[in-house]
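Note that this complex is displayed minus one protein chain, with the remaining chains in position.
The block that comes next holds chain A.
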Amino acid sequence: MTVLREYADALRLRDAPDQPYDEVVGPDGTLRPAWKPMAETAVSITPATLSRISHDVERFLADDGVTYLRPGAKPESWRLDPVPLVIDPAQWRILEVGLAQRAELLNAVLVDLYGPQRLLQDGIVPAAVIFGHQGFHRVTARASNHDPRPLVLAAADLGRTRDGEWRVLADRTQAPSGIGYAMENRRVISRVLPELHRDAGLHRMEPYFAALRSALLESAPGDQADPRVVVLSPGTHSETAYDQAFLASTLGFPLVQGADLTVRNGEVLMRGHGDRLERVDVILRRVDATWSDPLELRGDSQLGVAGLIEAVRRGNVRVVNGFGAGVLENPGLVPYLPAACEALLGEPLRLGSIGTWWCGDPAQRAEVERRLATDDLVVRTLEGTIVAGTPEELRARIATDPYRYVGQEQITLSRAPTWVEGRGAVGRPLTLRTFSLRYGSAYRPLVGGLASIRADGTGLPPCSKDVWVLKESPQDADQGLADVLPMTHTRSVTVLVPRALEDMYWSGRYAERAEDLIRLILATHVLAEDFRTRPRTSGGVSLEVMLSALDRLAGRGDADADIDAEFRSMLLDADRPGSAAQSLAGMRQALTDVRDQLSPDMWRIFSSTDRAAEELRSNPHSLQIAESGAEMLHGILAMQGIVASMIRDEGYHSIRLGRFLERAMQICLLLRATTTVRRGLEVDRAVLNAVLVSAESAVTHRRRYRGYVRTGGVLDLLIMDRDNPRSLAFCLDELRLHLTKLPGSTGSSRPERLLDDITDMLDRTEVAGLVAIGGVGRPNLESFLDQVHAQLVRLADAMSDVHFATGPAPQLLNVLSAVRG
């Protein structure tokens, strides 16, 4: 039995009259027209195949590092169902016309509300619907702020009624998200279902991104020959950070945060190094308007840019969508859209919304109160928040401020087969997010979209679906955009903001920190395998020495825990300071902040380290520590390869700086913990061997010293040897190389001076002096390592000040008692 047959049969058995519309199977039990072109392939898919495909989807998404962040939670993997939503061309045409009209209408409404307000004066839209909505921004509603096209990208969430009609559930106009996820979904599904994808004959999405890119470039004020566009993100803690970064890197525009921009003379500038500032012409805004300018809107916002609204009013920068666009998400507007459409466009509204009643109108309020008795109604504020309560409580709530509330019908959403492991295809409720872009003088809906399977009280998690809109004929241009210019990379991102450089620098440091710790754990684990049961032997003592070196890096854990538990905690416990898991999390965070700058391959690092960690968690054997540790190491080393093929720009140099600074510090810490105290010839030898292994220099040492391990030889190799990539001298050379390449470096800047000092210190030192014995230790070595380490810390601070500083955060002027009459 194949998946779709089984699904169709199950539907036939359920012969109830109030069944939802099914997206795949028609009322007669056969496939809907959209599925007919690929019926043969589709129907032949067995549960085993679909299960494999579903796992492939998970793996691809993990490899690409696609996440979604619910507020207050850890990032979750993006969920994608392998079965696409397929829409046939005839149905799509109807929808497309409706979507284009709706976007045009919403733009016209926006222009009117922030301009002449004819809709309000003529009573077509009740004034309280607009003035009572928090998205109506009076700082933007000024005569000086003229923007004829405030709505560049509109989105809408649609649902299908029982009779198969699409209805708008909500308009998304503030800063619509999801188009990046839609593209990612397509990328994954086309890889896992290649035959089906090929047979279907569907619209590719790439030309739409080219159109979006050109629409943004054309949004620039004035006659800019080479306008600069940026994507303004609230940062990686945003729900849809992945979507934002994807969009930025696909479009080739820098992803910036509020602190990266500044306003001077009413113009928006992007911070570069030192005093370098570059003018910004267009901002694709993913920060809600309220948070966009602490000067004129929310003063406690750290996400915005002070003076941004003034820059917009002066016409020096275009913000997409305009700041006022959030008012269109107001459900109170819905009952008035048909009349507004007649008034502004002179046409009937084609694509309607679900039933919505505004309580500020007595007749509509009566309707809401009547329907409260039944279950198919929710009460929302004008801002869209659902108000919970019994019908009596809701009636009382509405009575206090009727104009603040709307009642909205809940439709039975259409149902689409969704793969559930172990159960087969399950029919689950579906919504569709569509996108409409102002391209030239008209709105162009994306031929496709982002479908969501909603939570339906079954405990199954929500997920997304790719959306396939089939072509009418194979000759049709993708997206109907035959004329769109292909994406050219005439303008690559040249300026990296200091914050991005800092993130890259830290990614290098964390990667090195994780690598060095794992190497040390692996070396110590080998000792532990041999000597854990023989504490009094020289091997047992050397194990103690190595464990104390680990303690220095990753803190003293539970003193009573056995050694393996300690190793596991140092690898896996992200809350433990200095652990490999913590360094990996820091590295991931830093890289996520600059995702738009990176090769997608970078995210495979984490899918392989995650898998290694997962295996270690599920396998209690000691040997698994070595195996998983080695796999994690492998993942981190892959970063070296990816970095090696990066463009040699400031970002590259920052990563390398971070790496070699951290490595130099780690060498000092390792040698300090292992070589400055003498513990007898045999113990010292075992310790030195383990040090060489963990510093990846054992092979070289063996070749050079024929297995004769002495402190002097080890120090020579790990401190002085300019040819050993694991030596302090080598690190200093690399630091110089990369530091010189940063624009803030002058040859005499403070970081360069500090680096000179360390190099001098090294040049004045000889191994013979370092190994000199005093009492039970080597005092010269001890003080040398301490001094170098302290100096490296100073160097790190100086680099932060000179190269990565973003300046102080904004503060509100103290307004206390400004009015005291």
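Rule of thumb we're sticking to: a residue touches a chain if its C-beta (ideal position, glycine included) is under 8 Å from a C-beta of that chain, and two chains touch if they have at least 3 such contacts; residues count from 1.
The rule we apply is simple: contacts and distances are computed from a predicted model.
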(request) Leaving aside the chains on screen, match the unshown one to its UniProt name from "Transglutaminase family protein", "Peptide/nickel transport system permease protein", "Phosphonate ABC transporter substrate-binding protein" or "Pyruvate dehydrogenase E1 component beta subunit". (result) "Transglutaminase family protein"
(message) With the missing chain put back, one of A:E310, A:E409 or A:E782 would touch it. Which one?
(response) A:E310
(request) Looking beyond the chains shown, say which of A:R142, A:R370, A:R423 or A:R534 touches the absent one. (result) A:R142
(message) Touching the hidden chain in the complete assembly: which of A:A127, A:L460 or A:V767 does that?
(response) A:A127
(request) Name, in rising order, the residues on chain A that touch the hidden chain in the full complex. (result) 117, 120-121, 123, 126-128, 131-132, 138-139, 141-144, 262-266, 294-296, 299, 306-307, 310, 313-314, 360, 400-401, 403-404, 807-821
